[in-house]
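Just one protein chain is left out here, and the rest sit where they should.
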Amino acid sequence: MKLWKKALSLAMAAALLLSVCVFAQAEDVVELEYVIHKTETAAIDGMQTVIDAFNEQNPGIHVTMTQVPDAATVLQTRAQTNEMPDLFSCTTSTMFEIMFEDGLIMDLTGQPFLENVEAETLKLSEYNGKNWRMPYSLSCYGLYIRTDIFEEQGLAWPTTWDELMDVCEKLTAAGITPFTLPDKTMVYQRMERMMSFISDDDEEFKQIAAGELEAKDSKTLQTYANAALQLAEYMTPESLGAEYTESYQQLLSGEAAMTINGQWSLTTLKDYDPDVQIALIPLPNPTGEESSVVVSIDTSFCISSSTQHPDECLKFLEFLSQTETAQTYTDIEGSPNVIKGVQYNVSELEKINETMAAGHIVISQNAIWPSGFRKELGDVATNLEIDRDLDIFYEDAALVIDDYYND
Amino acid sequence: MNASKRRGNVITYVFLTLGAVLILFPLYICIATTFKTSSESAVSFFTLPKSLYLGNYAEVLADEKLYYAYKNTILVTVLSLLAEMLIMPPMSYALSRSMGHSRLFRNLYYFFLLGIFLPWQVRMMPVVKLMGWLNLLSPSGIVLLYLAHATCESMFLYVGYLATVSNSLEEAAYIDGATTLQTYTRVILPLMRPILATVLIREGLAIWNDFQMPLVCLNRSHKLWTLTIYQNNFQSEYSVDYNLAFACLVVASLPIMIFYVVMQKQIIGGLTNGAVKG
Partner (left out) sequence: MVTPAKKRAVGRSKLQREQTLTFIAFTIPGFLMYCCFLIFPILMGIYYSFMDWNGISPSYDFIGLENYADLLTDRKYKAALLFNVRYTLLLIVGVVVISVILALMLNREIKGRSFFRTLYFAPAVLSMITISLIFKQIFFYVLPAIGQRLNIALLSSNVLADRDLAIYGVLFVHLWQGVALPTLLFLAGLQTIPQELYEAASIDGANAWQQFRAITVTYLLPTLSVVLVLVVKQGLMVFDYVKSMTQGGPGGATQSIALLIYNNGFERNKYSYSITQAIATGLIIAFISFIQIKYTSGKKVE
């Protein structure tokens, strides 16, 4: 009995230590690992289709996609064990900027395939004057309207803030709540996008942090706060407790006629109700100036500098940059692509695409704000909706700005 | 006496039934949702499914990733529990019976307790580095991590339980000339059955449902995934596929539920077997 137990425990310990997985690969095929930063089915299907096509065209290379629920954490930890994947996609975040600085990512500056990317977006994606990533798709943010409700009520699609407020008045008079907003968790996103309209940079925040400007005199904060209070008058009472899903459901059920969100919501909305009649149009500018579309780079591709196969990785990016590939991906994934020549025809997004094509684009401030800042200022913005008290808003906003800009 | 017992039983039933409703309602939603399409659950989340839509289960069950996840989760959980069962109870017995007079063991006890208090965040990044150095970022590697973590919490539970078990039986064994090992296997281990079952369920669940450790240690390929990682993929920043997520949950929870029902018998078994105590 005793011996048996000892033997068993020894065997177990040995098994534990020995059963380390060892990967043996076929030698003549170059294996590349790509980590995708998205978990949406559409994005995964899109990438898989593109990868399959690439693998077929290049018998000597085999790209496999790794998908994880929290890619940023995974990449951060993999950097620690020097196991960065050969290829990965990312959004804009400080983490990647640190990786650029630390040389964890290959410099793509001057690669010929980058010429297939729209020049403006390419310029935007630079960091320290270099191209560390190949921008691929954008996300844009705007106003979703139920076109059928607008038609029934005989309302025109609003193009200015005043028109929007007018529409809200009329809808309310007709007994329809104008807005449903995902304000339980997403106030910060709308706040950041609206502030991106109001000012081109964060100069005012820097001044507030330096004590040169009072928060209540900041045009950014003032304009945003007033607009937010106006919106709060017109939203469903459930909005403060709603996340994306609940606000989608309110929009679909007709409890509200509009919501403010990104083009990424369209897939889910259509999935929930294939017959829904909606359109995404530019969100009117609360400053009263011309309305533009706030965009951010949603997907870009990077190559790790530690890869054993840089040439094959570049070949993959080159493949991605072809118009045909990008078109395939866009048709499946559904967000505006920045590869030249890609057609983007989604009827619900017609209006917003027109505006973007006319060059009325504003870049999301999130790219220049300190990381984590927007979520915390978002808490202050949420409290503004609850308290409707401007003094508290300015006071708390100043604290958060001080915290992040004097860090 | 009998009347008061009956009254007690009535109160118990009322209370337990109310509680049961509180537990069953969310479970009902979970199971009902698995039989709906996403457009149906978008409009009627709480109603019974209009028809038994099996597409969600079909989709989950047809995904080869599920089976890798199953295999890994079972491997990790079973190995961890086996090792834990072998190592922790004797150690806790040693600590429990020596703490009173041996300073070494008392200090060891407090040393083992330390691990309970320091949160996971302190060691998350170091653990990844360490396991990377040792080339142990694999399902079998994280068994070691779970075991190390179990050292403190399981030990704490075992020692706590042993403190309530009077030592008259083991003393009798010692007087009969039994060695410590014999006393442990013949007297103590059977006495520990209720807590053994409880701790194994506790650890089993914690490991089965753990997300953070597999996320940072087992992300190289979906062949290394556990069920929680698999399940988390139905939820993204922008949307949740409730139907698939819940179907996946039901599929993932069945084994552990069966495990519990079996283990629960052990706890009740402890009740009838361990009648000679105190």
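In order of appearance the chains are A and B, and numbering begins at 1 in each one.
By definition in this document, a residue touches a chain if its C-beta (ideal position, glycine included) is under 8 Å from a C-beta of that chain, and two chains touch if they have at least 3 such contacts.
Here the structure is a predicted model, which means the values were calculated and not measured.
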Contacting the left-out chain in the complete assembly, out of A:76, A:153, A:222 or A:322: A:76
Residues in chain A touching the chain absent from view: 9, 13, 72-73, 76, 79, 94-95, 98-99, 101-102, 104, 184-185, 237-238, 240-243, 246, 370-372, 375-376, 379-380, 382-383, 386, 399, 403
Touching residues (missing chain, whole complex) on chain B: 1, 4, 8-9, 12-13, 15-16, 19-20, 22-27, 29-30, 45-46, 87-88, 90-91, 93-98, 100-102, 105, 108, 112-123, 125-127, 129-130, 144-145, 147-149, 151-153, 155-157, 160-161, 163-165, 167, 170-171, 174-175, 177, 179-181, 184, 194-195, 197-198, 201-202, 205, 209, 211, 228, 231-232, 235, 240, 242, 245-246, 249, 252-253, 256-257, 260-261, 264, 267-268, 270-271, 274-275, 277-278
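In this text, only the chains that are shown with their structure count from here on.
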Whole-Å gap between the CA centroids of chain A and chain B: 37
Chain A partner contacts - residues on chain B that touch it in the complex: 38-39, 42-43, 79, 82-83, 86-87, 124-125, 128-129, 131-133, 135-141, 143-144, 181, 185, 215-216, 219-222, 224, 229, 232-233, 235-241
Partner chain B, residues of chain A touching it in the complex: 1-2, 5, 8-9, 12, 15-16, 19-21, 33, 38-41, 64, 66-70, 73-74, 77-78, 80-83, 244-245, 248-249, 252-253, 262, 264-265, 267-268, 271-274
